[in-house]
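First the structure, which I've put down as structure tokens, then a few questions once you've had a look.
All protein chains but one are shown in place.
Take a look at subunit A:
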Amino acid sequence: MAQPLLRAIDVHKRFGATEVLKGIDLEVQQGEVVAIIGASGSGKTTFLRCINLLEEFHQGEIQVDGERIGYTEGTHRRLGETAISAQRAKIGMVFQSYNLFPHMTAEQNVTLGLIKVQKRPKAEAVETARRWLDRVGLSERRGHYPYQLSGGQQQRVAIARAVAMEPKLVLFDEVTSALDPELVAEVLAVMQDLAKSGMTMLVVSHEMLFVREVATRVVFMEGGRIAEQGPPDALLVNPKSERLATFLGRFHGVFR
């Protein structure tokens, strides 16, 4: 097998005395769409945030494309701000609450990173932004400010902002949880489109139908550990562990 794009080795994370990640080991290959499911408090969002250093972790190691993320080799010392920013630029992230920049138009939200971080010429950045906004179905809205957009549209802009940087890996943190039910589908459709195009994605989600349809692998987290993982059909329909069965029971009627 080729070198995995993402490799997490024994990642531990504490908030004060509470250990929320108790040794996560995970490998994700190029082009995989890995869904992380689990009850709230199981550590799935925290793990996602560790990957681009929005959270510090205390032990273990995370590599993206062979590069060790956030900390120096050997000792667990945090890298400098510039080095970490450069690493983050190669990892996209989409948030539950969109977090668009409210003082910028949709297009400016997308071009900011292209111009300031990747130092691309403005014209090229604008062209890239328009292409991506078109791809997420918002070419008509590129001059709109976030407050002029619906939640689903805002989230699609946020996805365009993340993927326009051509990251090696995109992290999706419960991106449909804040949306009205009728707006969820448009966002999931964009994500499905990206998944089909071969983008490597790590998706924390409660949308079990989406997970089943789009994910190449499902990871079930429980109490800060990975409890079970496998192909979506096997894992979601025939869970091996009691805990996963109980968890899936809450989505009653979806699978059986």
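Following the convention adopted for this analysis, contacts are C-beta pairs under 8 Å (C-beta built on N, C-alpha and C of every residue); 3 or more make two chains touch, one makes a residue touch a chain; residues count from 1.
To be clear about the criterion, contacts and distances are computed from a predicted model.
Set against the options "Carbon starvation protein", "ResB-like domain-containing protein", "Amino acid ABC transporter permease" or "Cell shape-determining protein MreC", the UniProt name belonging to the omitted chain is "Amino acid ABC transporter permease".
Of the listed residues A:97, A:139, A:192 or A:216, the one in contact with the hidden chain in the full complex is A:97. Among A:4, A:38, A:60 or A:113, only A:113 touches the chain left out of the display.
Contact between subunit A and the absent chain runs through residues 52-54, 81-82, 85-86, 88-93, 95, 97, 99-104, 112-113, 116-117, 145-147, 158, 161-162, 165.
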